[in-house]
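What you see is part of a larger complex, with each chain still in position.
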Amino acid sequence: MSRLELALQHGLSQREYETICASLQREPNELELGLFSLNWSEHCSYKSSKRFLKLLPTAGKRVLQGPGENAGVLELENDWCVAFKVESHNHPSAVEPFNGAATGVGGIIRDILSMGARPIALLDSLRFGDLTPQPPSRRGKGECLTPPRFGEGPGERSRQLFTGVVAGISHYGNCVGVPTVGGDVSFDDAYTDNCLVNVMCVGLLKRSQLKRAIAHGVGNKILLVGARTGRDGIHGATFASEDLVGETEAKRPNVQVGDPFTAKSLIEATLEVCQFPELIGLQDLGAGGLSTAPAEMAARGNVGIAIDIEEIPLRDPTMTPYEILLSESQERMVLCVKAGSEQKFLQIYRKWGLEATVIGEVIAERVYRIRHESRTIAEVPISLLVGGVPEPDLSPIPSPKEGGESPLPLREGGTGVRWGGAGGEVGGKNGRSWREALKQLLHSPTIGSKRWVYEQYDHTVQTNTVIGPGAHDAALLRVKGERFGIAVTMGGNGRYCQIDPYEGGARAVCEAVHNLLSVGAEPIGITDCLNFANPTDPEVLWSFEQTIRGMADAARALELPFVSGNVSFYNQSETRKIYPTPIVGMVGLLKDIELRVPMGFQGEGDLIYLIGKLSGKVGGSEYLKVFYGDIGGELERTDLELERQLVTVMLALAERRLLHSAHDVSEGGLLVALAEKSFARGLGARLELDDLSEEYLFGEWPSRFVVTVAPEREDALKELLDEAGVPYQRVGIVAGDALELGGDGVSVTELRRAYETALEL
Amino acid sequence: MRAAVVVFPGSNCDHDTYYVLKDLLGIETDLLWYRETNLERYDLIVLPGGFSYGDYLRAGAIARFAPVVQALPEYIERGRGIVLGICNGFQILTEAGLLPGALTKNISQRFICKTVKLRVENNATPLTHLFRYGEIIELPIAHGEGRYIAPRETLERLKRNRQILLTYYEENPNGSVENIAAITDETGTVFGMMPHPERNSERLFGTGDGLRLFQGVMQGPAGTPLP
Amino acid sequence: MKEFLVRVLVEPKPELLDPQGQAVERAMIELGLKNISGTRVGKLIKFRLKAISAQQARERVSEIAQKFLANPVIEKYSIELEELE
């Protein structure tokens, strides 16, 4: 085989190969090709996405570390800082859901650790294909062996992926002792072949503890710590940079198996050594393993690194240098430490029962040099390896949606259906009343309770979870010894992006903002994971660009910086592309946790107000999907000026303690939001709505909150809203134990049953 | 009074428990590395929750051989102080044979994290004397292997000696026999419980019931303060 | 119809990391069982099965092992049959 063929087999393009030869002024050897194949993979180099990512705003007064490191860092109060990032593990989870998801958790935790922060929370956004109805005889029995693999068919496969992924996150997150406090799960056929597993980790650190993934100072030592190196996941990053099609089965890397026990010791040992002034930089070994991490550290420090391959502790002594360098074994990190101090580092790791070895040193020549028994077996300029990849020549072209024929059945305007009162005589679909529709929506897996999921996650460990999963729009963590709290949320709706990627991107940002505002916290920064299909498809690239523009415009309007993120391309099979799916993770600061606002109705007699945009369309809603099997429709563009006003006014309302409860209106629309508010204490409401159209009851148009206020504070609330010029409307009063509307009613118990049994596996 | 919270590789509630003892109750408390064997100084030794050694094989199966656990029988025999195993700590104590019975996989075969109601079955112990007999309290659980089982004779003995301290109330989350959530040994100085009192020791997290349990230990049996 | 005692032994594929096996091996060594290596921890599934022949029993168990008892992506399995009186 020619060298070129070998390069192509490594996933490099001919153009890339030629660039390498021209720069090296020779042909690269096989090991060097391996290095390039990983460093230049889409997954590691962001070659197709970086020019679009530049569109995202990254500056802000709290930003201590923006994109470019293992995680972003924002300043909070009293020298406390928060580090956070999201990471995808989509392909590995599609192949082996349990281990794929578990190692995804491990990877993102080590990213946070690399900043010198203690991981304090995890969130997970999951997307699967629609589940088939569960045969009644299997309900409520739980899993048997993991992962269970009953039957055939796409619904069964989605079920297996779902249970496997949740079990994997539960296994890893629980064991490392980081609470999983939030996230979201939704189901749609678009994700049948490619499920999405995005995990976000949040860490806490003092300003002075901030670390970077950097190496410098000639002669300083490079340490490898954690687990031994085995033949896991060789070519993992290249695998993540290709479509998920049948033939890749042969090319599939060995499944990486996570070891959360080793990870937990690695966290504790690393936090110990972070106190040493001799620690210069640290970096976790993620995709690409030793072929990428040290090179990236050297690039940041403008130095070179030489490593001695025979020093690396192996699980299997027969491994070749090629395998060692390309291995993606989990639970490993690389440290750069001052020469002479290595012993004290090694000691700490060994105390925790971990491997720790000096594997190399910083050199002046800016190359990544691999030595084997003192012989150089590969040597590549750092600048070429890291960032030297030529940008592929791709151009986005608008999807046919902007003209031409639509790939989606588009529904113009509303459906003209009005839901009736009792018995549904006013022409409700199939003669049903709004309460039947509401129950059915609450029972859909995407909207229904995710208790089955989050009860498998330890969400109370570390004793900081003030608001945990299932209780509110965002989770809230306290910081021991401080007044302030940290609110976190994560989510996104691919269906919106499928219809209108620009608007979908904007909404992803705005919804995260709403979730934080609902608990009373001020949004301060964003991390995101952009899950898309193959970027060489111009239409996909176009939706990618549009989504980013939507996110960027919303973030800019709300003065929110993106401080970290992740791109996952190639989420498609031969037959199916995922929806463009941006997942937004957001952090908020609540100045005083005593000012937190609950989600649910608190007491009878409280008045219910809808705040924000008071009318809109039904397009893109879960309602359309459930009742019409339709994901189309028209999405109204979010009014970013209104969003700005909502931020100000919601914060002011919370600060003045005017809100007895708050919840944003999102998936499912107004009635679903009201029903969710009734579950906390079993309190119902008498609703005073004069519009019973499906748009009004079930539309998902943006920029809305439902809040409650004590009757004696009603005037104060209205005054504040008037001053801010934000529209509002009284929609009812908290009363009884049923939701009543238009002479019809349904008990909270009945609604809750529908909601709680939506995901019974 | 002086307390130790043992740190095994894989412990993850060590800092949480330390925080309650040290910061909320002001007890002099050490984080004790699992290789320590000198327990003389301590009036209370807590084996905290977590996944010691990854809970590989069986929860607690490897940790029971740790030096600190090997030193416990002597400590208990001499009546030196109180040993409290919470969650993983309970599992370690049963594996070590310091408490009767065994903790096995939840009947659902899944990990479960939620707040549960518990009934106080014996309030004449240092751990529970600040509760009323029959009182219903709330504590979080978070475990995959919390289903308590024991041979019939052992259960008879536990009941006869009133060694059952807490039972799950209304709902049995893991399938434990007799709804058992917490027990003590025959000496009344070794305690094991699946629920996490340290996770409900502040009003911020609910009723704060967990704190009374630690306060009980601090005040000593029947209110006599420990040294 | 004959009755068989079936044992299906499932273990992690040899090329994959088995953290549980590693931890158990370390513990056994510390407990004094030197000279051991390559420890793997897997599952044992044991049941009684009625079938007309050993061959039929094996075929049917094979199918279920592949489909359900073992996860072919990460595990391998073996089947043992013993005819009961």
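Here are a few things to note about the model shown:
Note that the chains are named A, B and C in the order they appear, and that numbering of residues resets to 1 at the start of each chain.
We take it that contacts are C-beta pairs under 8 Å (C-beta built on N, C-alpha and C of every residue); 3 or more make two chains touch, one makes a residue touch a chain.
These numbers were taken from a predicted model, which means no experiment stands behind them.
Expressed with the labels used for the displayed chains, the entire complex holds A x1, B x1, C x2.
By our rule, only the chains that are shown with their structure count from here on.
Among the remaining chains, those touching subunit A as well as subunit B are C. Between the interfaces B-C and A-C, more contacting C-beta pairs are found at A-C. Counting only residues that touch two or more partner chains, subunit C has 19, 23. Looking at subunit B, residues 53-54, 56 sit in touch with two or more other chains. On the side of subunit C, the complex with subunit B involves touching residues 19-20, 23-24, 27, 30-31, 41. The part of subunit B that touches subunit C in the complex is made up of residues 53-54, 56-57, 61-62, 65. Residue ranges of subunit B in contact with subunit A, taken from their complex: 9-10, 12-13, 15-16, 19, 23, 49-51, 53-56, 108-114, 140, 142, 144, 196, 198-199, 201-202, 204-205.
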